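What follows is a single structure, and I will ask about it in a moment.
Note that this complex is displayed minus one protein chain, with the remaining chains in position.
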Amino acid sequence: MNAAFNPEELQGNILRGYRSNMVRHLMLEVSDRAKARQFLAASADGTSSEIPAITRSANWKEKPKLCFNIGVTFEGLRALGTASRDLDSFPLEYAEGMAKRAVKLGDFGESAPEHWPAPFDQPDRIHIIASLYSDEEQYLDQTEAQVAKAFTVLGVRNGRNLPDNKVFFGYVDSISQPRFRHVFDPAQIKVDEPKDPLGTVLLGHPTHFEGMLFSIPQPDVLGRNGAFNAFRVLQQDAKGFEDYLDKAATQLLDHPKGDLLLAPEDEKRVGKDLDRHGALREVVAAQMCGRWRNGVPYELSPDAQYPEKEVSPTNYSYTRTSRCPAGAHMRRVNPRGGPIVQRVANYSRRLVRRGMSYGPDFDPENRDGAERGLLGNFIGANYGAQFEAVVCDWLNFGLQDPEITGTNDPLLGANVPETSAFELTLKDGGRIRLNGFPRFVKTRGGAYTFLPSLPAIRYLAQISD
Amino acid sequence: MDDPKLVEDIVHALDIEGGSAKRRPVHTIGIGATGVFEPSPVAKDFCTAEHFQPTEKPLEVAVRFSNGMGLVKEHDGWSDVRGMAVRFKLSNDRATDLISMTLPVFFAPTPETFLQFATAARPKECNRETPWQKIRDFLKLQIPMPDPYPGQETRPNEGATEFADKHAYAQPAVLQASVIGAPVSYVRASYHAVHTFIVTDPDGTDRWVRFNWQPIAGVLNTNPLDPPVGVYLKEDLEKRLAHGIERFSLMMTIGETGDDFNDSTKQWPPHRKRVMMGLLTLNDVPKDQEAHAEKLSFNPWLLTDGIRPSEDPVLKIRKDVYEFSSNRRGGIPCPFSGTEG
Partner (left out) sequence: MSDDGGWLNNYVNSLPERGWFKFLSKYVVVPYWVWREPKPKLPGGPRPSSQPSDNVQRMMNLLMPLKDTSPIGRAKAVMALAQNVDEIFAGLDNVGTVHSARFLLVEDYICMISVYDGDFSNYIRDFIATIGSVFDDLMHLVEGGEALYPCEDHVEEFIDWVKAHDLFQAPDYAINLLHVQDEAAGRSPDAPPHELLSLPRELILQLHSNRNISLGGGYRGYPGYSAAQVRDKLGVGW
C-alpha cells in the first residue's frame, strides 16, 4: 500500500468486495442520540465484544467471521447532531436523498418512490444503513441483535450469492470493477484496463479530470477518505425476461436476416444442447448484456458462448465496428475506451459495484413471478459525476452514441413496451431492431449514504449537542 | 356499441337550444371543399397506410371546415373552436378520415367525464359581470369574464370555467378555448387531431403519434377588440378557392416513453419529434354542399391498414357517437371496411 491513505482508516467495503455468501442490510433510525454515538465510537474502536467493529480496508490474513460497515444518510448526519454549517457543505444530490432524485434515476411509474415498500416509504427516517457480511447466518443474527440495542431497526434486507456468481437473469456477474492506483488487488492482476485514480471513489484524491477535485465536505476529518454510495433494491423480473427471450427468438427464427445474426453452423458453439430457438435466445441475451450468460464478453466472441480459444473476461475495448451493440448494458454503463459522444468522459464515470441477490431461487424451466432481485451498492466520490451521470445520460437515454440516443438500457432501463427498442448487430454490419419489451428491473427502495472514514466515524461519535 | 346509453347521453348533452336534430349536434355550421393530398417523400418510412405511399396521381380529398358550436345560426366572428375533417379517397372506393380541431387538447380523459363536462358546460344565460365585479377581478389581478357578444344570450363559458375549477384535467382545454378567438379564414388556423393513433412502418415498428394541420398561409385571428362579423367564413373560402389554392402541411408528432397515449387532455410538449407527412392542396368549393359535406359522415375510426386507433377511451366512443349522430340526421352511413373497428 501507499502513503496516499492509511487502509486502517478506511471502511473495507469501498475498495474491495468481501466475497461472503450472505449480506444483511439493516435500515436504522437514530432514536437515541447518546446510544448511537456510543455505538459508533465503540464500533470504530473495535475493542468491544458487544458491539461489532467496523471492518477496515487493511489486508487480513484470516477473513473475519463477520464484516461490518455503515453508511449514513444526510438525515442521519443531522440526527447525529452534525452542525448545519457542515451539512451545507455536502453535495445537493446527497442532501436531497435518493427518493427526490427519482426522475434522474428513472424511478417513475411502478418504480416511483411512492410505491416503495417500508422502510423506504419514509426515507427521512432512514439514518444509517448497516451492512453485515458473513458466510454463516448466526453471525448475522448475533450482530443484528447488538445493533438493535443502539438503534431502531426500521427494516431488514437479506441477500445472498447465487451459485456460480450469477444473477437471476442468468449472467455471471461482478467481473469488471475499477482498479485503483495505489491499491494492490490480487483479483485484478490480469486486468489491463487503465487504472482509475483514487479520487474516483475516495474524497480528497485526484480525479480522472486533470486538475479537478470534488469538494470535500467539511470539516475535513468528516469528509476526507469518505465515499458516496447509492444503495438500491432492484427487483428483477426474471420470468418476464425469459418470456421475452422466447418471444424475440421466435420472431428471429423467421427473420430474413436471421442467419447474419446467428449462422446455423454456430448454433452449437452457443450451447451444445440448444436448438436454433434456444441458441437465438442466448444471442439476444448476450447482445442485450454485452456478455454471454457464462460471462464471456460478446465483443471478443460474437459467434460463440463457448469459444474454442479462451478469451479474456476483461481486456478489450469497443470500436466503431464493434459487434457488441452500442445499446448493450455493459457498454452503456462502461463504454471503456470506445467511441462516445462525450469524448471528455471516457473512463470518467467509473463506479464500484457490489451486489447480492435477494428472493427465492428462480428456475428458468418452471418460471414463477415471485419478487426477487438485487441489493446493489454503487460507490463513487460524486453522485452527479458518476452514478447519476451514468444512469440519466447513458443507461437511460443513450446520449453517448447517436445510434442509441433516445433508447434505454434493454436490461435495466426504464422501458415501456410501446417505445422500447434495441438493435441487434449482424455480421454484415446491419441491424435488426427489437421492440415491445417491458421494464425488466424495477426499483423497490434505496438510499444515498455516505461511507465515512474511521476518523469521520469517531468524529460523528464525539459531536456534542 | 359498448354502451349505447352513454353514447346517447353524450349526444343529448351536446344538443342545445338553437341547434337541430337534423343537423350535427356540434360543428353544425360548415363548408365542404375538395382538393388533393401529396404525401412527403419520408411519409412512407413511418406509415404503410395507402395515403402515405408515393403515387403518380395525387390523392383526392374532401374536407369539411366547421364552427364548433351547435347553433344553426352562423356566428363566424365569435370566439369558438373550429373543425377540419379530412377524407382521403383511397383506391377501390375506400376512404380514411382525419378529424381535427383548432383546440390542441380535449376537455376530458374519458367518455364519462366528458359527459359530466358537456352537461356542466351546456350554454347558460350569459352572466355579464357587473362593473364592481370587474374591479374586484382587477384588484385580484384576474381577468374578468368577457362581456357577451351583441345578441348573445347563452354561452358555455361560465359553466365550463366552473367545471374546470373543480376538475384539473379540463383546465388546459377550457383555458385555451377561452382565448381561442375567431380565425380570419378557415385556412388561417391550425388544426389538431388531438387523439393518439398508432402508425406502423414498413419494418413493422409501431409509433404512437398525433397529427396536426399547419396552414401554409399562416395562423391569423380577427381582432378581438373589433365587433364580430356574423357571417364571412364560407364566403371567404369560396372566394379564395375560386381564384386559387390554399395549402396545409400535415405534421405528425411522435410520442415517446412517458407520454400518455390514451389521454387527450394531456398535450405533448412542442419539442417531440415532428415529421412532415404531406401537403394538402384545396382547390374547390363544390356547389352541391349537401352531398359534398353535409351528408358526409366523417368518423375518426374510418382508418386503413397501417394506422389504427390508440386505446384512448374518448377516441373509442367517438366511433359510436359519430355514428349515432349520423344516423339521427340521416347522413350517409360511414363504411368500416378495412379497419379494425
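The letters A and B name the chains in turn, as written, and every chain counts its residues from 1.
To be clear about the criterion, contacts are C-beta pairs under 8 Å (C-beta built on N, C-alpha and C of every residue); 3 or more make two chains touch, one makes a residue touch a chain.
Bear in mind that the values here come from a model prediction, so they are computed numbers and not experimental data.
Residue in contact with the omitted chain (choice from A:F397, A:F422, A:F440 or A:Y459): A:F397. Of the candidate positions A:A345, A:A447 or A:L460, contact with the unshown chain belongs to A:A345. Within the set B:E60, B:E74, B:E112 or B:D137, the residue that contacts the chain not displayed is B:D137.
In the full complex, chain A contacts the hidden chain through residues 91-92, 103-104, 106, 108, 209-215, 340-345, 348, 382, 384-385, 388-389, 392-393, 396-397, 399, 401-403, 405-407, 414. Think of the hidden chain as still there; on chain B it touches residues 128, 131, 134-135, 137-143, 146-151, 161, 164-168, 171-172, 174-175, 178, 224-228, 254, 256-259, 267, 269-274.
Here is the rule we go by: only the chains that are shown with their structure count from here on.
Those residues of chain B that touch chain A in the shared complex are 203, 205-206, 208, 255-258, 261. Of all the residues in chain A, the ones that touch chain B in their complex are 108, 406, 408, 414-416, 418-421, 433, 435.
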